[in-house]
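Entry: subunit A
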Amino acid sequence: MTAGTTGIAAPAPATEIPAPLVRVEGLRIRFGAREVVRGVSFTVEPGRCLAIVGESGSGKSVTARTLVGLTGHGAEVTAERIEFAGHDLQRLGERAWRSIRGREIGYVLQDALVSLDQLRRVGDEVAEPLRVHKRGTRAERAAAAVELLAAVGVPEPQVRARQRPYELSGGLRQRALIASAIALDPPLLIADEPTTALDVSVQAQVLDLLAEAKERGRALIMISHDLSVVARMADHVAVMRQGEIVEQGPAEQVLHRPQHPYTRALLDAVPSEHTRGQRLVRPAAGQPVVRRERAPIDRSRPVLDARGLTKVYTGPDEVVRTVVDDVSFQLYPGETLGIVGESGSGKTTTARMALALLEPTAGEVLLHGEPWTALTRAQRRSRRRRIGVVYQDPLSSFDPRWSVGRLLVDALSTGPRPPASAEEARARTVRLLDQVGLSPERFDAAPLRLSGGERQRVAIARALAPEPEVIVCDEPVSALDVSIQAQVLDLLTDLQDELGVSYLFISHDLGVIHHMSDRILVMKDGRVVEQGDADEVFERPQHPYTQQLLTALPRLAAA
Partner candidate 1 sequence: MTRPRPFRRAGVAGLGLALAGSVLAACAGGPSAGSGTRIEGGTLTYAHVQEPPCIFGGWIQQAYISRQVLDNLVTLDTDGSIKPWLATSWEVSPDGLTYTFTLKEGVKFTDGTPLDAEAVAFNFDQWMTTQLNGTAKVSLDPYYRAAEVIDPTHVAIRLNAPYPQFLTLITQGYFGIQSPTALRTRSQAENCEKPIGSGAFVVEEWRKGQEVVFKKNPNYTSWPATAKHEGPAYIDELRWKFVPDPLSRYASLTTGQSDVVYEIPTVHWKDAQEKFETTIRYITPGKPISFYINTAAGVFTDKLVRQAFAHGADRKGAVEAGFHGVIPYEGNPAMSRSTPDYNADLADAYPFDQAKANALLDQAGWTGPRTPEGIRTKDGRPLTVRIIYGAGSFITAEGATVLQALQEQWKQVGFGVELIPLTRAELNSGRFSDPTTYDAWPSYWTSPSPAILWIVWRPTTPEKPNGNNRSFYNNPELARIIDEANTSTDPERASQLYRQAQQIISDNAAGIGLYTQNTLVAAANRVKDFWLEHSQGEPVFSDVYLVQ
Partner candidate 2 sequence: MSTAAPAPAARLRRIAGKLLSAVLVLLVAASITFFVQLLLPGDRATVILNIRNGRDQQWPAEEIAAINHQFGFDRPLIVQYLDYLAGLLRGDLGTSYTEFRPVTAVIGAQLLPTVVLTVGALVVAWLIAVTVTLLTVRRGRILGGIGAAFEAFTASLPHYWVGMLLLVAFAVQIPIFPVIGGDTPAGTVLPVLTLAVPLSGFLGQVLREEFHKVLDQPFITTARTRGMSDAAVRLRHALRHAVLPGITLSGWALGALVSGSVIAESIYGRPGIGQVLVTAVNNRDVPTVAGIVLVVAAVYIVANVLVDLAYTLVDPRLRIS
């Protein structure tokens, strides 16, 4: 039997609620002294989707892994009950586990680029569960693989099956990964962050795929940090935090009438058109939303003026790629210009040209109306301090040998008022730290030891140190959890209101962009397809691509 047929064969009526397929009660997991899951209970019924939501370290992934007996080395799992289809999973031996994995429970990890074996053909990967569970002959399995790929909507499956994962686009890859998970059409499907690292449009398609499995009456457990994604899929939502489920219930209820303050905070933290102009972090429960009031933007003289920026690369194989194609924009004092686009749209390249770290093939950038990219390296050096940068991964932008303090002092020294003495340097650094909401004792800390949020704050502090007029933010929050992201975004807006600095803000996340930007630049394949006032673009998108993006965008409101 192959998934293709049975998949269509057994549709389950989603109306009446059947008996639970999975029943977990009082699950506790500890690694040595650290207890990472503390008494978690939930059930999943066939044809329904349970979403486990939480931020990193909340224990959601470990919980999921436990259901396939892959909790990890040295894990200590105890529970009042872990049942699958009425069988007690706690008493299973390795052999029994293996018979369940893949056949009874399918598992989808995030980011197929690393979750599929890059050295093997897609077909072999997809069909592996069949081989492992001794289904069919080589030829039959090969055929099945193609069918499966077709079933998950991979175009020209015969070809794809013979390719290797890295030769497929992110979306197709993720589909292939799902295909292999449903190869034996297991009654339970676990998806751990199935759409993270995917562009919105692809994200939507992948979610549809999972939805379809659900329609076929398969139970679905989805692990995600992204509430909006959850909103689209889940019948039932469980919110996890530090190894506990703080709140669970029907999706509609949890997402719209959250009981627990943490859930509420999470929901508020999600940036979107609604959150525009307000802080994402509520001061305290019940208090009114703080709106930001800001001086009107003077659009007479741009700080940054990009004219017809173009970047062309010629690969070693002599294939010419135009990465950025005739991009022009102006950034005015105190303003935030958002550049949004999917991976490979040329956002970052544009940013690096704006920073004059990359020579444009054509066009130029003016800084305060004066030539910038046109200058020689040496001439630029003296002006560099006027334009700072914050990267997505701050850690890699810190010299691993340097302490926070040294990083900032170094940055200060490039500013207009380099500190005269060590004392002054320290004093000003501490002030900087305070400005970005870090305590003075962080001065001697090694960035490696800081949390993601703290690192990004240090990065921002470093960008601010030379008192620049412009800061280029390249995906500054993409690697952060919702709540941390909220804090960082708030920090950025506060600093803007306080210092009147302009941001060239780059992100793939439409919500974030909408929340932050005054004006927006939508990029696709190196071109600007649409630009204009943020609300304008979001409410009345002109370009079909923009429209497509916005429809694909999962929204909390939509649920």
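Here is how the candidates were picked: all candidates are chains of the complex that A comes from, given by their letters.
Here, a contact is a pair of C-beta atoms (placed from the backbone, for glycine too) under 8 Å apart; a residue touches a chain by one contact, two chains touch by 3 or more; residues count from 1.
These numbers come from a predicted model, not from an experiment.
This complex pairs subunit A in touch with one listed candidate out of 1 or 2: 2.
Contact residues on subunit A toward candidate 2 in their complex (touch as defined above): 68, 70, 97-103, 105-107, 109-111, 113-120, 128-129, 132-133, 164, 166-170, 173, 177, 180-181, 315-319.
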